[in-house]
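Quick notes on the structure that follows.
In this view, the complex is presented without one of its protein chains, the others remaining in place.
Take a look at chain A:
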Amino acid sequence: MTLNRRTMLKAGAAAAAAIPLFGSKAFAQEEPLKVGFVLIGTVNDNGWNFGHSEGAKYMKAELGDAVAEPTIVENVPEGPDCERVLRELAQSGHKLIFATSFGYGDYVIKVAQQFPDVRFEHATGYQRSENVGTYNARFYEGRAVCGTVAGHLSQTGKAGYIGSFPIPEVVMGVNAFVLAARKVNPDFTITPVYISTWNDPAREADAARAMIDQGIDIVAQHTDGPAALQVVEERGAVGGFGQGADMSAFAPNAQLTSIIDNWGPHYVLAAQAVIDGTWESKDVWPGLKEGEVEIGPYGPKVPEDVIAAAEAVKNGQIDGSMHIFTGPINDHTGTERVAAGVTLTDAELLSMDWYVEGVIPPA
C-alpha cells in the first residue's frame, strides 16, 4: 500500500488523539474504590488543574487503603475525546469519576447512561441524572473579597478581567468582583476580555499588557496560570489576584491576595459516600464557610484598613450575614434586575448570562 500525505495526516491525527494515556496504578484486588479524575490541562499548571490533583491526593491521604491510587487523566479536551476517556475509565473499573471542566457536561451525561453502576460528578456543571452529580465551589465569594480590595486600591477605578469563555461561572465571577468593588468606589468599572482558551500563557500576558496600556490598573484573571500577574508585576500596575493557588512567587508585590481552590474535602465526602453506598445525585456548592474556597495571604501593598474591610466581606459571607448577589442590582444598561433585599437563587447564579452595572460588556 502506498501511503500518500493525506492518509498519513489522518494516521497522525489519530495518533495525536491517543496522547492522553493513563498510567493506571490500580491494584489487582477489587477491594479499594477506584476513583478517576479527568482534567482539561496539566497538574503542573499551578492553578485549576493543580487544585484538583491536590484534592485527589488529599482524598487518598484521608481515606487510605479504602481507595486505590487515584487515576488522573490530564490534557483531555472538551470534545469527543472526553467521551472516550470517560468510557475507558468506566470500563477499567473506576466506580467514581470526577470530570473537572465545564465543557465535559454533555459527554458525562452520555457515558453515564451506558454505565449505570458508575457514579459521575461534574465540576461546575448543571446537568444531572440518576448517577451524575454536580459540584462546584462558590468562587464568587472569593471574588467579592478580591473586588473589595480592588475597590480600595485602584487609582483609575478600572479593572480588567481575563476570562476564557463567557460561561455563567466566569460571568458570575466578573459580576461579584465589580459589585464588591462598587460598594467601595461607586464609579468602579471592569472590562472582561475573553481569550477563548484556558491555557495560553503568552496570550494571557498580552491581554494584561493591553489592559495596563489603556489605563486599567487592576488585572484579575479567571484563566489558569500566573502569566498576567507577572505582567502586572513587571509593569508596576496596582495589582492582581492569584487564581486557584497562591501565586506570590510570580508576583511578590503585585499579588494583592489569592483565591485558593480546596477540593479535597468534597472528594473525601463523595468517595466515602460511594464506599458506604449512600452516594446520590445532587448538586453541592460549598464555599468559604466550608473551606472549599480559601483566601490566601494579603500582599505587601494591601494596608491594614483594606485587609480589615476585605476580611469583613469574607466573614460576612461565612456567617451568612452578607451575600454579594443581594439586590438592588442593576444590569449593565442600568435596568434593575434584582430588587432591594432579594438574593439571587443558586439556579439563577448558575445560569447567569447578564452583566451587572459597572461591567463594560464585550461585543
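The rule is short, and it goes like this: contacts are C-beta pairs under 8 Å (C-beta built on N, C-alpha and C of every residue); 3 or more make two chains touch, one makes a residue touch a chain; residues count from 1.
Definition applied: contacts and distances are computed from a predicted model.
The chain that is not shown carries the UniProt protein name "Simple sugar transport system permease protein", picked from "Thioesterase domain-containing protein", "RNA polymerase sigma factor", "Spore germination protein" or "Simple sugar transport system permease protein". Per the touch definition above, the residue from A:G79, A:P116, A:P328 or A:P362 contacting the chain not shown is A:P362.
Considering A:Q155, A:Q214 or A:N253, the position touching the chain not shown turns out to be A:Q214 (whole complex). The hidden chain makes contact, of the residues A:E62, A:E78 or A:D206, with A:D206. Within the complete assembly, A:F250 is the residue of A:F120, A:F250 or A:Y298 that touches the hidden chain. When you scan A:G36, A:P226 or A:P286 for touch with the missing chain, the hit is A:P226. Even with one chain removed from view, chain A keeps its contact list with that chain: residues 3, 5, 8-9, 11-13, 15-16, 19, 41-42, 44-46, 50, 75, 160, 191, 193-197, 199-207, 209-211, 213-214, 216, 225-227, 230-231, 234, 249-250, 360, 362-363.
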